[in-house]
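Removed from the display is one protein chain of the complex; every other protein chain stays in position.
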Amino acid sequence: MHQNVDLVIDGSKISGRRGETVLDAALRYGICIPHLCHMPTLTDIGACRLCIVDHIKNGRSKVTTSCTLLVQEGMVIDANSERVRGLRRNIAELLVTQAPNSRAIQDIALRCGVTEPRYEFRSDDCVLCGRCVRACKEHYQAHAIGFVGRGQERHVEYPFREKPESCIMCRACVTLCPMSITPCDGPMKSGEGYFCGKCASLTQAPQYEAGDCTRCDLGEGFDCSGHL
Amino acid sequence: MPKIASFAELKAFGEQITADRDNEAILMTVCGGPGCQATRCHEVAAELRKELDSTSLNGKARLRVTGCHGFCEQGPIVVIDPSNIFYGQVKPADVKEIVDRTVRKGEVVERLLYVDPSTGKTVLTESEIPFYKAQTPTLLSQNRRVDPWSMEDYLAIGGYAALARVLAEIDPEKVISRIEASGLRGRGGGGFPTAAKWAACRAAHGEEKYVICNADEGDPGAFMDRGVLEGNPHSVLEGMIIGAWAIGANEGYIYVRNEYPMAVEHAKQAINQAREYGFLGEDILGSGMSFDIQVARGGGAFVCGESTALMASLEGKVGEPRPKDVHTVEHGLWNRPTTLNNVETWANVPAIINNGAAWFAGMGTDNSKGTKILALTGEVKNTGLVEVAFGTPIRTVVEEIGGGGRNGRAVKAVQTGGPSGGCLPESMFDLPVDFDVLWEKGSMIGSGGLVVMDENTCMVDIAKYFLKFLQDESCGKCVPCRIGVDRLLEIVTDITEGRGRPEQIELLKELGETVAQTALCGLGKTAPNPVLSTLRYFAEEYEAHINENRCPAGVCTELVEYSIDARTCNGCGACLKACPYAAIQGRKDKLHTIDLELCTKCGICLTTCNDNAVVVQ
Partner (left out) sequence: MANSLDTILEGRRSQPHQLIEVLQDVQHDHGYLSREAIDTVSESLGVPVMEVYRVANFYTAFTLEPRGKHVITLCKGTACHVRGANPLIEQALGLLDVGEGETTENGLFTLETVNCIGTCALAPVVVLNGVYHPLMTPARLRALINRVRREEEEGTGHA
């Protein structure tokens, strides 16, 4: 038996289950809040910050990540306020210019309204979303990979750079990775400052409007389609 | 060692100590704080001890080695009481004269007295020195009255009396309401009302609760927490025990940063003493309360000052912050209710109980009560730790206490609050030291670092400096901080290296705002402050870099060139020897020149030349 709480997201009244996050509740109702590091069944760490929403309380609103915010009775959430959309666009811009060679990331960026990135492209092949690391640890207790180093040096690595015996070769790290689910090897090379536009499905992707799920490509790799 | 079992016993014991001490005796106080240690105060202390042992003064004069007095610039410091004579920059060789003349005959050694740089006159006593005079001494001034290794010293100044009173006659709720009435706000940076935190933690469900003292002090330019913890560790312990009583905690931790081995040592031995005397352990002072404290060393990571990262670190994990949608007062260390306060916050607690909430609330401004210890550093004459009541204008701190700019240069700005704070221009120095006022102006008190800057400091370079620091110290977990701060740094670096474009100013502001709003923890949320505040108050410096390719302060190396002025150079060759890159040529007594191909603009020749012949343009 779930204990339910009523809350309002983007003006729609929805019924959340006590203990679930605002993001999970929203996705169950087909309200798509962009997200990247969130994966159902993995602990949420709030790393990508794409899932930010306005949490309105006592007339004040506070920006916070919906994947780490638990539903509460009477909560009012605005996942698409102008402020949130602007901030989200800026975060997506940071992400896509850092790691442009993934269709998943490009898709997120376009959908969040990034059209002309203002920073020079780099070509990282990891966005440090931690899906692989958490799957390895939480699903398989393998502890074979982890985040090593801090700040700019943070990266995913085996201990002492050698594959440990604890790795059970499940390949979960590869199948969950937004960089490898939908790689894009062509246009986004470091130094080229704009989207090439060759990828029709992406450029046609409509910007997200409040309330309507666009069933984007991301759904497959990113598991919100499963909720619908 | 006596174990003290009740309030009455403590009182009797304290009176005994005071009676035993011959008030007539001459007391020589040597500062043994970290600053003075760097200037070899232990040699002075050893020499004094030798002198006292070898002469017939035994019993007539005592020596006390204490924690930091605040005026580190003048170290090693010897103060002679009861006459309160202050000797600064004392050398071991001066000791004999001090003992022979001042201690034996009551004469003054004129040459060791402090000279007030603004009047050129010597000052006889410590209390007359302008640096000390404009302060409001409450916490820091205790340092010179106690040897941190001596429980007796602490008891002699009324130590643990607040604890004894609380345990004997004040209910936990009442303790919290007294703290509330005092208006005490956290000294660690956020300025969160301490009583509210305690009350929430008290109300939280859980058998096991913790109190933690945050002695991570990672802000560069801040050293007040070590000043208090090293100098007067028992005051921190007493505060924590009172807090534990109020909250209902049974275990405590002091989390000390790795770079402070002396703080670790002092805290540990104070804890051992407190256990022996029965202030820690089972059934404290017969009240039935059980509580103990452990010291944990940090591993050298600024982010571990952040509450959730600190707790992760205490659990033996990587110090990554976690989202605080669930508060640490409910789910903190090991997921149990936890109260984290700063060193200075804890040390204020016994004073509030002893002197009353009204006393404390009587100092300061409407919303910032009591005093704050500031670390005054940078381009100012007098540097060190200073304690002022909230509401004191910044100008008083910089000019009266600090004595104004160094080397005759004009002060341009102060940077307050470390990497989370901002820079305020000289025109705003009449602003009071106040949590909310500084926050509104785009800076903050933070932990209390106050770095003075003059015309030789480039504000764009300062922004770059802090961004670099934060980029180094970010844990790297969340996108706005890891990538956002990196991009901010990229843009500011462009500006300092002559690649800046006017539209980047707007981008800096927009990106700064994004990082501030969306980063996961306090580090990222405040990371843009140094950039945003310098943009706000020193826009013309940014513009000079961008539009004219010019660094007004001559700091940004890409925008300046070094040369040697032919008229001034006397051919001494000092610069030639000093240049690590062999970029200077010239023969003895002939004009020297700089090879711009080899010159890395490190600035060493500039600091080496005694005749100011090196020119930066």
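In this document, chain identifiers A and B correspond to the written order of the chains, with residue numbering beginning at 1 in each.
Rule of thumb we're sticking to: a residue touches a chain if its C-beta (ideal position, glycine included) is under 8 Å from a C-beta of that chain, and two chains touch if they have at least 3 such contacts.
Only a predicted model underlies this, so the values are computations on that prediction, with no experimental measurement involved.
Colleague: Looking at the whole complex, which of B:Thr102, B:Thr194 or B:Ser313 touches the chain that is not displayed?
Modeller: The missing chain is touched by B:Ser313.
Colleague: For the chain left out of this view, which of A:Val5, A:Cys37, A:Ile145 or A:Cys173 touches it?
Modeller: A:Ile145
Colleague: Which one, B:Gly88, B:Pro130 or B:Gly218, makes contact with the chain that was left out?
Modeller: B:Gly218
Colleague: For chain B, which residues reach the chain that was dropped from this view?
Modeller: Residues touching the hidden chain, for chain B, are 34-35, 37-39, 72-73, 75, 217-223, 226, 258-260, 296-302, 313-319, 375-379, 383-385, 415, 418, 449, 451-453, 457, 462, 465-466, 469, 472-473, 475, 574, 578, 580-581, 600, 602-604, 606-608.
Colleague: In the complete complex, which positions of chain A touch the hidden chain?
Modeller: Residues in contact with the chain left out: 143-150, 158-160, 164, 166.
In the analysis below, only the chains that are shown with their structure count from here on.
Colleague: In angstrom, rounded to a whole number, how far apart do the mean CA points of chain A and chain B lie?
Modeller: Centre separation, chain A to chain B: 40 Å.
Colleague: Give every residue of chain B touching chain A within the complex, in rising order.
Modeller: Going through chain B, the ones touching chain A are 301, 303, 318, 322-323, 325-326, 471-480, 482-484, 486-487, 490, 507, 510-511, 514, 517-520.
Colleague: For the complex, which residues does chain A have touching chain B?
Modeller: Spelled out, the residues of chain A in touch with chain B are 45-50, 52, 63-65, 68-70, 83, 86-87, 90-91, 94-95, 98, 118-119, 127-128, 147, 149-154.
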